[in-house]
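Okay, structure first, notes after.
Every protein chain of the complex appears in place save one, which is left out.
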């Protein structure tokens, strides 16, 4: 079932090593069929080199396996995000090197340039640390909860991802492929921001005028970036 | 029309990902036919993996599309540079990682070695920041204006590129391919300079004697680098 | 003899350059047949590009060559580890860049995130420096001794590798392939930890609750990471 979504999710998972966002098996992409309320996600601990559509698991929004083997350990986090943000089409989690360095340093990624503003008009938020009780309880679902909490009043369009402290990024988009593209962008922003920090520690953020201009020209109502549909 | 230039510009655009100067679609190369006053540039938001000569757009120097679809968002910056510097044959804009880190740190790239002097005898200039009014007005054309302003009394031969603060490099050359080669060099200079900064913060610039010697042996009237024509 | 193990060890050695863990010939993997008490290891100074199963040398646990040419210079270290830790199936030594930087800085790799906790619940230990007498005596065997000493009361399951100061990592696992996988993980942890240090020098280690959760969900009795066997 869900053959088309299954292939989209497989392709998006395979894009992670191709884009150098994962080492070994440390990453996963999911996609949702919002009408049926079913999510397709990578099976747990499967090697990317031998992954096929059969390694994509179908679960419902409560985490019940509908088809396939054991889903990714991070499935409850993905499901929490789909329940919290019904507008999402795909979710990606990686331990990509540079974004994870910011997460481990427990710092949000400051907005220092137009590459960042083309993606989001604000800093990439850092979720709060889970309490010991949250870690010892429904850890993965609670991880989803602090990610949602980190958005505050911002929309998922404005904020395409959040850093979980000491862990790594969770990123989303309107489709699995778009979520991977946002994860690629986040990783490059993280890398540029770290190198910028080395040249000028704790510099000021990008001016509001440039942030607005770049974000709007790509994502606003009068967007003039990309081809007309 | 302009079939030869169109292919030159396509090849130069395809060189950007091959040289690891772009992530996703963040870069563009243009070339000019100075006799006809026409510029060929990449279409906006097109993926490099599927790009063909048909994705190259022909515009006149006022930005009117003569052939093709919507040109790169940065087209008005390219056109401002061709109008300001009639000697140019090609212009490149990227968000290449290391040069962009310097741009985001709002620091010119100091001249610290002979690799830099082989390209230019002075620091890579940092343009001034645009005012909010300039950002909210003709943003892309105004970006071209501050790049031109940043050269001061220097020629485009001496200064093959400029950093736009919080944004990234704009680079040029006598042809689209030569502009890409300068962008490759600028990126490597930016990387070496950042690593040098880590080992010796704010060190002195290269001596004038070495700067002159290296720049002249490659670009001066008595140049003895490369093969005789 | 030992054809299967010989091929496993060859494949594991070839994985080192493929995973970018070695430059030139600087690395070696061994595997043990615990019943026969025989170890298969790469020959000394052999190029990876032309390596075949015939370049794998068979030695006994005292270092006597049973089949093949001169074994890797580091063989006595491997043998000391197999004698000290009879549960091991494979041992890897590399000079991988980022782990070696920590070894050269004579610092253990602090546990700063869940990527690390998925591998081990504590910092990657730094062995003590060898005395001049140990260096001038049975240097390679003494290197094995300080690695064993560095584990203290921890098991080889909890600590999959140790940094030898000013030298590099020695890593192990239940098989040659598993040892290489641990070496890949260690290198990525070392890289992330160094980048984290640049953003937040000497930050606090990961909380005990998260360490326990991540290590247990992958390696504990109630593990729920990966596929059921």
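The first chain written gets the first letter, and so on, giving A, B and C; residue counts start at 1 in each chain.
Here, contacts are C-beta pairs under 8 Å (C-beta built on N, C-alpha and C of every residue); 3 or more make two chains touch, one makes a residue touch a chain.
Given the structure is predicted, the values throughout are model-derived calculations rather than measurements.
A.B. asks: Write out, one label after another, the shown chains that touch the chain missing from the document.
C.D. replies: Visible chains that the missing one touches: B, C.
A.B. asks: Which of B:59, B:79 or B:184 touches the chain that is not shown?
C.D. replies: Hidden-chain contact among the options goes to B:184.
A.B. asks: With respect to the chain omitted from the figure, which of B:1, B:53 or B:195 is a touching residue?
C.D. replies: That would be B:195, which touches the missing chain.
A.B. asks: Spell out the interface residues on chain B facing the chain that's missing from view.
C.D. replies: Counting over the whole complex, chain B touches the hidden chain at residues 112-115, 118, 181, 184-185, 188, 191-193, 195-196, 198-200, 203, 206-207, 209-210, 213, 217, 224-228.
A.B. asks: Considering the whole complex rather than only what is displayed, give the residues of chain C touching the chain that is not shown.
C.D. replies: 23-24, 26, 43-46, 69-70, 73, 95, 97-98, 100-107, 129-130, 132, 135-136, 139, 166-168, 194, 197-198
Here is the rule we use: only the chains that are shown with their structure count from here on.
A.B. asks: Could you draw the chains as nodes, link the ones that touch, and say if you get a line, ring, star, complete or other?
C.D. replies: line
A.B. asks: Going by CA means, which chain is nearest the middle of everything shown?
C.D. replies: Smallest offset from the overall C-alpha mean is found for A.
A.B. asks: At what distance in angstrom does the C-alpha mean of chain C lie from that of chain A?
C.D. replies: 32
A.B. asks: Could you give the separation in Å between the centres of chain B and chain C, each centre being the mean of its C-alpha atoms?
C.D. replies: Roughly 46 Å separates the two chain centres.
A.B. asks: Name the residues of chain B that each touch 2 or more other chains.
C.D. replies: Expected reply: no residues.
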